[in-house]
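Below is one structure, written out as C-alpha cells; the observations come after it.
Apart from one protein chain that is not included, each protein chain of the complex appears where it belongs.
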Amino acid sequence: MTERSVIEAIRDALREEMSRDPSVFVMGEDVGRRGGVFLATQGLIDDFGEDRVIDTPLAEASIVGMALGSAFRGMRPIPEVQFSDFIWPTINQLVGEAARACYGSNGALQVPMVVRVPYGGGIRGGLFHSQNVESLFFHTPGLKVIVPGTPYDAKGLLKSAIRDNSPVVFLEHKKTYRLVRGEVPDDPYILSLGQADIKRQGGGITVVTYGLMLHYCLEAAALVAGEGIDAEVVDLRSLCPLDKETVLGSVRKTGKLVIVHEDNITGGVGAEIAALAADEVFEYLDAPIARVCGPDVPTMPFAQSLEDAYMPNTEKIADALRKQAAY
Amino acid sequence: MTERSVIEAIRDALREEMSRDPSVFVMGEDVGRRGGVFLATQGLIDDFGEDRVIDTPLAEASIVGMALGSAFRGMRPIPEVQFSDFIWPTINQLVGEAARACYGSNGALQVPMVVRVPYGGGIRGGLFHSQNVESLFFHTPGLKVIVPGTPYDAKGLLKSAIRDNSPVVFLEHKKTYRLVRGEVPDDPYILSLGQADIKRQGGGITVVTYGLMLHYCLEAAALVAGEGIDAEVVDLRSLCPLDKETVLGSVRKTGKLVIVHEDNITGGVGAEIAALAADEVFEYLDAPIARVCGPDVPTMPFAQSLEDAYMPNTEKIADALRKQAAY
Amino acid sequence: MAYRKESNPISSGDAGVGEVAASLPEGLTEQDLVEIYAKTVLARTMDERIWALNRQGKVPIAASSQGHEAAEIGSLLAAQKDGRTFLFPYYRDLALKMTAGLTATQVMLSFMGKDGDPYSNGRQFPLQGADLPRNIIQISNVVGAGLTQSTGYAFACKMLGDDTVVLCYFGDGASSQGEAHEAMNFAGVHRLPIVFICENNHYAISVPQRLQMAVEDVASRAAGYGFPGIVVDGLDFLEVYATTREAIGHARTQGPVLLEMKCERLMPHTTDDDDRRYRPPEEIAEVRGRDPVARLGEYLIDQGFLTPDRVEQIKADALHEVDAATDAAEAANPPDVRTLFDAVYPS
Partner (left out) sequence: MAYRKESNPISSGDAGVGEVAASLPEGLTEQDLVEIYAKTVLARTMDERIWALNRQGKVPIAASSQGHEAAEIGSLLAAQKDGRTFLFPYYRDLALKMTAGLTATQVMLSFMGKDGDPYSNGRQFPLQGADLPRNIIQISNVVGAGLTQSTGYAFACKMLGDDTVVLCYFGDGASSQGEAHEAMNFAGVHRLPIVFICENNHYAISVPQRLQMAVEDVASRAAGYGFPGIVVDGLDFLEVYATTREAIGHARTQGPVLLEMKCERLMPHTTDDDDRRYRPPEEIAEVRGRDPVARLGEYLIDQGFLTPDRVEQIKADALHEVDAATDAAEAANPPDVRTLFDAVYPS
C-alpha cells in the first residue's frame, strides 16, 4: 500500500492502462506538455509520445465527437473535458450520439470511451469553474456515470471504465484532487462499475452520497456519533449503473434516509434516490426523506462568502442527521 | 370560444404577441416561407416580413446564442429548435449562458427569450425525432420550463412566456399539435406561469402529469372511475416554477400519488415530485409513490411495435391506479 | 469536365483529369459503367417506390436521393475501386447505401421498420445506424454530427498506420454547423486521410443557399483549413468519379480534401415536406429536368455502351426486383417487442 492523492491515483490509472493496451489514448486541451490543467496527464507525453497524448484545438464538441469516431475504429479514447462547465458543447455527441450508438445500431457499434471530467466547487471557481453536471448523464440510458471520492476508488474505477465497452462519464471532484489522500494497493486491481460502497456502517440513519460530499458526510457522522446517532454512509461511487440494492438494503435496516449532494437540489440525483425509496421500501420508512443539497441557484458564486453559503458542509449535514434522529 | 388545435393556438399566440410588440420576432430553421416543419409559424412571414421571421442557417448553437444576444439589445426573440432532439448543441448557450446571464451580472442583464421546442414521441419519430428533454431544463435554475397539454393552456402560457423577462423553454408535444383540440376564448387572455391546474377533481389518488400524458391520465381516470377509483389529475403545465402547493395539497387530500411522464424514468421530473412528497407530506402518504414513465432506453424506437412498447398509455396508467387503489 | 473549380489547388501529379473528357476516366471500363448504370436505375426505382409506399401509409418517412445519384454512386464507385475506404454517409444517401451492397429487400425492411432492417433493426429512421459489413456508419440523422465522428475515425486510421481513407458526406445545410468547422480544422492540423464530400443541393429543407452562406461555394472554406477545396458538377457521373478518385489518392498521402458536388434535389425534402410552399414552380420544373440518371443513360447510349432496348430491360429488371422486395418486406414481421431493452449497453 502507498498513500496517494486522488490526482495521483488517476494519473497512475491512466499510465497503467496506456501501458497495458496500445489502443488507449488521451486527448484534450492542454493534456500534452502542460500535463492537463490539473496535471492528471503529467508525464504521459514523455512516455507515450505526441501520438497517444493529443493536444487538441479548443473545441469541446469535436473532442468528444472525434473520440467517438476513433472508438468506432477500435481505439479506446479518453477525452478530457478541461472543466465540467465546458462539457455543454459536447452534449450532442455524448448524450445524443455516443450514448445511443450501440442501441441505434442494434448492438453493431460499441463505444469504449471514457470522458474524464473535473467537476465541482469549493475551490473559488465561480459560476463557470464549479459545476456539478451529473444529473443529465444520470438520466441518459446508454451512458455509465462514475463519481469516485477516494484515491482507491478513483484508480480502481477508472481502470475498469477504460476497459468497459460503454461510454463512461468519469467525474472527478476537483477539490478532492489534492485534498483527499488514502492508501492504494501497490499491486494492480480494478473495481467493478456499479457497486456502491458502505464507507461507514451504522444502524440508525442511512446517508447516501458521492464525490467530495462523502468526506463531509463521514465527518458529520463522526460528529453526531458522540450524540448517540448511528449513521451509515453509503458512497454510491457509480451513479449508473446504480446499486439500488445496497441503498435500499441500508434503508430497510435503518428506516431513515438522508441524501447529500453538492449539485442543486431540484431534479438532482438525490430526487431519484428518494423516489426509489418512497416506492420500493416505503413500508420501512420511519421518517420523511431529507436532502442536503446545493440550493437552486446557478452554481456557486466566486466570492468566498457566497461560495460558503452555497456549499453543503459538515455542519449542515450534521444538523440534518440530528433532525432525522429526533423525528 | 372557438375550437382550436394546439398548433393553431400556438400560431395564434405568436401572431398576437408579434402584433402587440414590435420587439417580438421568431427565428429558426424553416420558420419563414415553409412556416416551420409543423407549420407553427405559417403565414407569419407574410404578415411580419423577412425582418421578423428569420430563416436561419442550420446551426442550433447559434440560433440560441444569437437570440440571446438580441435579447441583450432589447428584443424578445422566439427561437425555434426544430425538434427537441436537436436542442443539444444549444445547451451551452441555453443552460450555460442564458440561464445565468441575470445571476452572473447581478441582475444587470435580462433574457426575455422563449425557446420553442416541439418534443415527444408516439409519432414514429424514432430515436432522433421523439425525445423528451425536460429534465435538464427542470434542473437548471434561471430557466423557466413550460409544458402545456391543451390549446387553451398553450396559448395562454405562450403569451405569458413571451412577456416574461426570463429565458423560457417552451415544450410543445408534437403529438398534441393536431390531435388535441379544445375551446379557446376569443378575447385576449394570458395564464400566469407557475400554476398547476387540476384537470380532474378526485379524492382517492393524486395523479401528477403534464404534456401529452395528461390526456392518457384523464382517459385512465375515466376508465377506472367505473371501478370506484376516484383519481384527481394534476396537470403541472409549468415545471419551473413548480407549483408545489397544488401538488402537495392534492396528496395531502388523497394520501396516494402516481406520477406519469413519457420521459424515461430514472432522473426524470417524476423523481423530484416523488422526493418532494416523501419529504414534505410524508405523514399523509398511505401508499408507496408510483411512477408510470418511459423505460430507461434511449428514447422510443421507430418500429411501431417498439414504439408502442415504450410509450406509457391509458392501459398502463389505469393498471397503476388500480394497484394504488388496492394498496 | 468544364465545371470543375479549384480553390487552394490539389497538389497531385495525377494527370488525365480535365483533359480526357472524351475517353473514360482512369480505372473505369465500359463494363463498370453498364453495371453501375443498372445499380443506379435500381436505386432510382427503389426511391420512387418508397415515395409511393409512403403515400399508401406503408413507409412512415423517407428522404429521396433523386438528383443526388451521380454524386453518391459516382463517388462510391471511386471508393469501391480504391478498396480501402470507410464511409460516413448521411440520410439522403439511399442511392449510395443501396449501391454499397444492401439487397432491395433489406432496404425495404429498413424503410418499413421491420425485423431484419440491417442498419438498426427498426429502431431508427430508415438506413440509419450502421452497416459495418459494408464499411458504413451513420449513427443518427442529426445534421452535422457525422463530421467530427468521421474525422475521429480517420485520426484512428492514421494512428493505427492503416491506409484507409474516410469519405464523409453531408449537405450544404450541414456546412453551417459548428462541428463542420471543428472537424475540418482538426483534419487540416493532422493532415488526416479524409475526403469531405458536400452534396450541395442549394437547400436545407426550405432555406435557400443565400440565407445559409454569403459565398457561392462551400469549397471556398477549405483554404481556411489549409487544404484543397474542389467544386464539381454533381450531376455528372464521370466528373464525380474521376475527382473523387483523385481526392482519395490525395487524402491518403497528403491530407484532407473538401469536395463540393453541386446537386439538385428533385423531390421535396422528405415525404413530410411540400416544396411548393417555398420553391417557385418554375424552379421546380427546371430542376426536375436536370436528372443525373437520365443523363447517365443518355451518355451510355450516345457512347454506344448500351442500346435503348437494353436500358428498357434494365428498368424492367429493377422494377421486378423492387416489386419482390416490397412484397417480402410487407410480409415480414415487426421487431419483437422484447428487443426494446436489447443493446442499451453492449452485451
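Couple of notes before you dig in:
A, B and C label the chains in the order they appear, each numbered from 1.
Throughout what follows, a contact is a pair of C-beta atoms (placed from the backbone, for glycine too) under 8 Å apart; a residue touches a chain by one contact, two chains touch by 3 or more.
Keep in mind that what you see is a predicted model, and the values were worked out from it rather than measured.
Note that the undisplayed chain, when the full complex is considered, contacts A, B, C.
Contact with the chain that does not appear here is found for just one residue of B:Leu14, B:Ala61, B:Val247 or B:Ala309, B:Ala61.
Touch with the chain omitted from the figure is made, among A:Arg20, A:Arg34, A:Arg178 or A:Lys323, by A:Arg34.
The residue from A:Ile7, A:Ala61 or A:Val224 that touches the chain not shown here is A:Ala61.
Of the options C:Leu24, C:Leu132 or C:Met213, the residue whose C-beta touches the omitted chain is C:Met213.
Panel shows subunit C; residues 176-182, 185, 188-189, 191, 210-215, 220-221, 223-227 of it touch the chain omitted from the view. Residues of subunit B that touch the chain left out of view are 25, 51-52, 56-57, 59, 61-62, 64-75, 77, 89, 92-93, 96-97, 100-110, 141-142, 144, 165-166. The chain not displayed touches subunit A at residues 29-30, 32-35, 37, 55-59, 61-62, 85-86, 89, 124, 126-129, 295-298, 301-306, 308-310.
Just so we're on the same page, only the chains that are shown with their structure count from here on.
Farthest chain from subunit B (centres taken as the mean of C-alpha atoms): C. Look at where the CA atoms of subunit B average out and do the same for subunit C: the two points lie 37 Å apart. Mean C-alpha positions place subunit A and subunit C at a centre distance of 42 Å. Separating the centre of subunit A from that of subunit B, both taken as means of CA atoms, is a distance of 30 Å.
Among the residues of subunit B, those touching two or more other chains are numbered 61, 85, 89, 127-128, 296-298. Residue positions of subunit C with contacts to 2 or more other chains are 120, 123-124, 128, 140, 142, 178-179, 339, 344.
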